[in-house]
Structure formats: structure tokens, C-alpha cells
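All protein chains but one are shown at their positions in the complex.
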Amino acid sequence: MKIDIKHIAKLSRLKVDDSEIEKFEKDMENIVSMIENLSDLEDTGSLLDKDNSMVLREDVAQNNFKRDELMQNAPQTKAGCVVVPKVVE
Amino acid sequence: MKEYEIVVGLEVHAELNTNSKIYCSCNNEFGLEVNTQCCPICMGMPGTLPTLNEKVVEKAVKMGHALNCSINRICKQDRKNYFYPDLPKAYQISQFDVPLCENGYVDVLVDGEEKRIGVTRIHIEEDAGKLLHSNNFDGSLVDFNRCGVPLIEIVSEPDIRSSSEAKAYLDAIRAILQYLDISDCKMQEGSIRCDVNVSIMEKGTNKFGTRVEMKNVNSFSAVVRAIEYEANRQIEVLNNGGEITQETRRWDDAQGKNILLRSKEDAHDYRYFPEPDLLTIVLEEDYVSELKSQITELPNKKIVRFVRDFGLSQIDAITIVDSIEKCKLFEDTVSENKCSPKSIANWILGDISKFMNDSKLQISETKLTSQKLAELIELIESGKISNAAGKKVFDILLNEDKSAMEIVKEKGLMQISDENELEKIVNEVMSNNEKSITDYKNGKTNALGFLTGQCMKATKGQGNPAKLKELILKYIDEH
Partner (left out) sequence: MELFRYTATEISDMLKNKECSSVEVTKSVLDRIDEVEDKVGSFVTVTKELALEKAREVDEKIAKGESLSNLAGIPIAIKDNICTKGVKTTCSSKMLENFVPPYNATVIEKLNNCDYVPVGKLNMDEFAMGSSTETSYFKKTKNPHNLDCVPGGSSGGSASSVSAGETMLSLGSDTGGSIRLPASYCGVVGLKPTYSSVSRYGLIAFASSLDQIGPIGRSVSDVAMLYSAICGRDNLDATSAIREYPDFRANLNTDIKGKVIGLPKEYFGKGVSDNVKEAVLNLSKELEKQGAILKEISLPSTDYALNAYYIISSAEASSNLARFDGVKYGYRASDYNGLVDMYEKTRSEGFGDEVKRRILLGTFVLSSGYYDAYYKKAKLLQQKISAEFNDAFDACDVILTPTAPDVAFKIGENTNDPLKMYASDICTTTVNIAGLPALSIPCGYDNNLPIGAQLIGRKFGEQTLLNTAFAYESLVGGFNKIPDIK
């Protein structure tokens, strides 16, 4: 099976150099062929696990963090915000 | 030339008015200083985990009931993966193949006709943050306050056939959201937003054309403009021998047109998969039916009923229903069974609305009650007080703990409608104004006004003017 590494890399926001493509392709194909060795399983529709239910959180608001603490790890900040390259859309 | 029909499907995103966010305990409040309503969880910091707010589920299920959906008591959440700076985890927690609610409908009134629009599904998800731009700065700023604000997405079937149907549908959805206290629906705060899918099909066929999705349609009036623009654009393309391609376009309301955002080839591959940090949502049957029982008659139903049973015009019915306060006052006053619903509607849409606008007060903040209003209108309708007197009484009712009747008596506003009593007065006044009667008979019609004025004066302004006029004419006739 042929995997379009360039497309997958684009989806993953990873740059794969041309020199690396072959290596990644080979690695991936090996892994995928290992995976393809899956037994035939009955498709039971949606992956819903009704026996594994969850307790929901009460709707109570509390704010425990200061902006400075939350921003301290940001690579670039300005006016209390993180800065990213200009986006249009 | 071929004739085309517009086919529209709408995706409405409404922010829920919960106390806390959907997946963390941060305050869910609009308009506060940038990045002050967030925490490691909604900022997507490594190692943090989501916990689902129970009120979000409750409100979504209520909306599901309101839109006649079936509720999936067992459902899950999924990750929608894409990179964007306002999405800190680089995935949005949403629902993919098993939404909380599906297969519903809503009945709306379009030009007096009832129309049923299908609701495909309602699911819960989190909002993204906001990007801020400035011309004098080469970059964009990210404010994460809105990250994790709870949303429901309401997806309609492609049942909408015109921009006015779209408007009616959106108005109905908004009214229901407000009625059930699910969302504040503040358009200017972006708490309700809309994606519009438009296609066109040849009249008389049932073959849908290729649909185009429009983003950035930020107000309901813009929806109308955007649909019309896009439908015309598509018709033009077809008439010029072109083809419609599946794409996403961006609506620019200021320019009144849309532009291509991305084509089908560039469509996102969101790589949905079940959110492993959250387990299955399992709702007890009792819980779901309890929420259903809490839902009373909804605004769209009320509009239909007001038009049908009370003879209100569609616009009056919509205007009354649009305000929870006015609607409650209207219905309570009607249920007093003292006066005609039409008069009640006129009062509410006239003096009462004017008062609310001018004073910026709600009815509940005044001393006016439905009993008082019913009594007041009854007094007017029965001719016991004049319209002018009614307005005076109304002003006092707003501020004092008195009934309409008490005020009428206190101020002596009672109108004399008793024919015998009025006839005595008329006879007396007329006998003192023989000249005016002669003038009138000689064609000086304004003499009638003078005579009426004299009679009114004699009743100290309390005579029923219509009755007085009738008696005066009778007197002239007989003499």
C-alpha cells in the first residue's frame, strides 16, 4: 500500500524533507502492513460504550488562575494576548 | 429561461447561558478583559482534561424537546481536529455520529401560512477563542476567553425555500432559545451565529443542486441578504452555462457579496474520532422526560394560536410573543375574560410598549398587573370611561396600588352613558341654544360641534361623546 506522506504531513502540520520522505514512507508502510494483519471483525456501527457512563460536573463557576501565570510560557505576548503571525480568513 | 427554487439549510450556533464553561469551571461571561476568563483547561495546556457541564446537557435536551427531536439518551463526544490559533487544543470537542438530539422539526408562520421545517440534529460543542487584528501591528492577537463557552449547533433540513422562510425559522429558533432560558441570543455579542447552505433546483423537480456553504453570516437580516445574493449568483452561473461547485464562501455583509473561501479539494479533513478523555453520556429516561414536562407552549405555537384564536395579525402576534414580558401580560390579561384580546394587544403594542421603551422598565417593575389592565380595558370597552380617561387611569395604575375602578371613582372619570340622564342634559342645553339649531338647519354644519361642546360641558366632560352626538341629532330632527 502506498501512503501519501506529503498529504499526511500537511494534515499533521509537519514538514518532511524530500530526503526524509522515503524513510518515513518505508517506516509507515512497514507499520501499516503490520496493522493490516488484523482479523476480520464484525462492524457494530458506532463506537458507543453504554456501560461506561460518566458523571457530569455541576455548573459552578470559579476562576483560579491569573493571566500572567497562564501567559508565562507563551513564546510571544502583547497586551495580555498571545501573538501569532497575521491571520486573514 | 428555466425557473429555479431556492433550497436552504441552516446551521445555527447558539452560546448557552450557563454559569461555567462546557469543559471547565471558568466563568461563562462575555466582554471581560482579554484572557481573564480562562484556565489551563480551556487554554489547552498539556495534561489538562475536560469535564462536561451538566447544565449544557440539560439545556441541549430541552431544546431537543422544544424542536420535537428524539433524544439519544446514550451518546458520545468526538474530537474534530484542525489547526487554528483560536483553537488551543487543535481540536474542538463536538459530537459527530451520535448527537444528543436528532430528527425534529419546528412549525413557523410564513406570510400567515404554517410551514414545517425539519431539524436534522442538535449537538453540543465548545466555542473557540477570538483573534484580534490591528492595522498598526504585524500579527494577530489571541484572546482565549471564549474558548470552551458552551454551544449547541442546530442543523436544519434543507426544507427552507425562501429567504423569508429562513428569517421565520431563525426568529422561531431564537424565540425558543430565549423562552427556555437556553441562550441570551445576543446577536451583537455573537452569542447566536449562523452558517448558511444554499442550493437551487429547477422548479417542478425534486433534484437538489450542488450546495454552497456560506460562513460569516453574522445577523439574521444578513441571512436574508446572503441567501438572496447566493441564489442569484448560482442562477446566473447556470444561466451562463456554468456549473455550481461544492465550496465554502465567505459573506461580506458590508459589500453585500460573498467570496470564495475554499473549494471542495481544500475541504478540511477533520479526522473525527471519539473523545477518549470523556466517557459515554448516559441519560436516565426519567430525567429526559422530566425535562420534557418542563416545556410549556413555545413561541412559534403561540404565534399560530394568537392569529387563529384571537384574530391578531401575524406581525402583532410576533411582536407580542417576541417579548416574554409582553406575552405573559397578554395571556394573563386574556385569561381574565373581561375584554377582547384585540384590545389587549392594542394596549400592549401601543401605550404599554411606549412606556417600556421610554422608561426602560419592565412591566414587572411597575404596579400594573393583568387584573388591573383587564379591568381598565373592560371599562373602556363598555363605554364607562373614555379612551382619554383610560390613558389617565393607565398612568396612575403603573404607580399606585389601586384598581382601575378605584382610580376612575376617585378622579371622577366615569363617563355618563345612561340615555335618560344624557337626554335630560341635551334637552336643557338645546332649549338654551335655539339659534345654533337654526344655524345647523341652515347648513352651518359646524354648529353641531358647538352644540356637542356645550352638552359635554354640561356633563362636566363625562358624557359619552358618541351617545351625546346621537341624542343631539335626534333632538334636532324632532324639533
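All chains are identified by letter, namely A and B, in their written order; residue positions are counted from 1 within each chain.
The rule is simple: a contact is a pair of C-beta atoms (placed from the backbone, for glycine too) under 8 Å apart; a residue touches a chain by one contact, two chains touch by 3 or more.
Remember, predicted model here, so these are calculated numbers, not experimental data.
Touching the left-out chain: which of B:74, B:224, B:279 or B:448?
Of all options in B:74, B:224, B:279 or B:448, contact with the hidden chain holds for B:279.
Looking at the whole complex, which of B:8, B:22 or B:52 touches the chain that is not displayed?
Per the contact definition at the top, the residue touching the missing chain is B:52.
Could you pull out which residues of chain A are in touch with the chain that's been left out?
3, 5, 8-9, 11-16, 24, 27-28, 30-32, 34-35, 37-39, 41-44, 47, 54-55, 57, 65, 69-70, 72-76, 82, 84-87
Going by the touch rule given at the top, which residues of chain B touch the chain that is not shown?
Its contact residues with the unshown chain are 40, 43-52, 79, 81, 83, 85, 88-91, 142, 269, 271-274, 276-279.
Definition applied: only the chains that are shown with their structure count from here on.
Averaged over CA atoms, how far is the centre of chain A from the centre of chain B? Could you give it in whole Å?
Their C-alpha centroids are separated by 40 Å.
State the interface residues of chain B toward chain A in the complex, per the touch definition above.
Residues 18-20, 25-28, 33-40, 43, 45, 51-57, 74-76, 83-85, 97-98, 131-133, 137-143, 250, 261, 269, 271, 274, 278-282 of chain B touch chain A in their complex.
Across the complex, what residues on chain A touch chain B?
Listed in rising order, the residues are 11, 13, 46-50, 52-54, 56-65, 67, 70-71, 76, 78-87, 89.
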